[in-house]
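Here it is: the structure, laid out below.
With one protein chain removed, the remaining protein chains of the complex are shown where they sit.
Take a look at subunit A:
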Amino acid sequence: MTRRALVALGLPVVLVATWWVLSAGSTSFFWPPLSAIVAAFPTTWTADPIAHDVLPSLARLTAGYLVALVVGVAAGVAIGSDRVLRALCEPVLEFLRAIPPPVLVPVIALFAGYTGSTTKVVTIALGCLWPILLNTVEGVRSLDEVLRDTARSYRLGRLTTLRQVVLRGSSPRIAAGARQALSVGVILMVISELFGADRGLGAAVVRFQRGFAIPQMWTGIILLGLLGVALSGLFRLVEHRTLAWYRGLRQAEREV
């Protein structure tokens, strides 16, 4: 346990130390010493910016991500279960997936405006949707035929089959899609804030940069990085609990 923690923390510690040493005597305006950045942290991220920049960003990320999760899984199950629907949807999905989500920001802003939350939430949701949707389709499609037959022959109802067989059986793929979507979501959370002069984490970084508050700008970037790590840690925790069977199954298959 401690060994694993040491291994996991090893490289970050080395990198931070290297940054610290290399930047120690820096006089460059754009590359302040790490010590200066760290010193700026507590004064930059006080209660007010946390309440007005960090929390709204997180709220929008959560809302967009959850919408994508619900819509993606629901549509994915429907498309994955029906061969005809899949044949109809596949070309359209491939096209839509190829569109980089950031270009949607101006389009969505036409309807919802740049400053409000709606544009940002919709952008995040649309970006997160594709990895979740496509992975769910694949997960449902590749569900073992024998399991489906088993569910049918024991006359499991639609709801039980959906919950106990289809969703659980495709949960490893859904989780893989959800993990991809999480990093897409964080990126879109920042990008969607770069357009409008609103508040938010990404907006704060731009604000600091425009005000030449360079150490503060760096604290914002570091905070975003930490946020990403925290979210992926949270994700792993959930995944660890719900997909224990899948890890066991994979391991058992490898040992054969």
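Assume a contact is a pair of C-beta atoms (placed from the backbone, for glycine too) under 8 Å apart; a residue touches a chain by one contact, two chains touch by 3 or more; residues count from 1.
Keep in mind that, in the parts below, contacts and distances are computed from a predicted model.
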Can you work out the missing subunit's protein name as recorded in UniProt? Choose among "4-cresol dehydrogenase (Hydroxylating)", "NitT/TauT family transport system ATP-binding protein", "Electron transfer flavoprotein subunit beta" or "Uptake hydrogenase small subunit".
"NitT/TauT family transport system ATP-binding protein"
For the chain not shown, which residue from A:A40, A:V165 or A:L201 touches it across the whole complex?
A:V165
Absent-chain contact - pick from A:A39, A:L85 or A:L147:
A:L147
Footprint left on subunit A by the chain that the document does not show
144, 146-147, 149-150, 152-157, 160, 164-165, 168-169, 171, 245-246, 248-249, 252-253
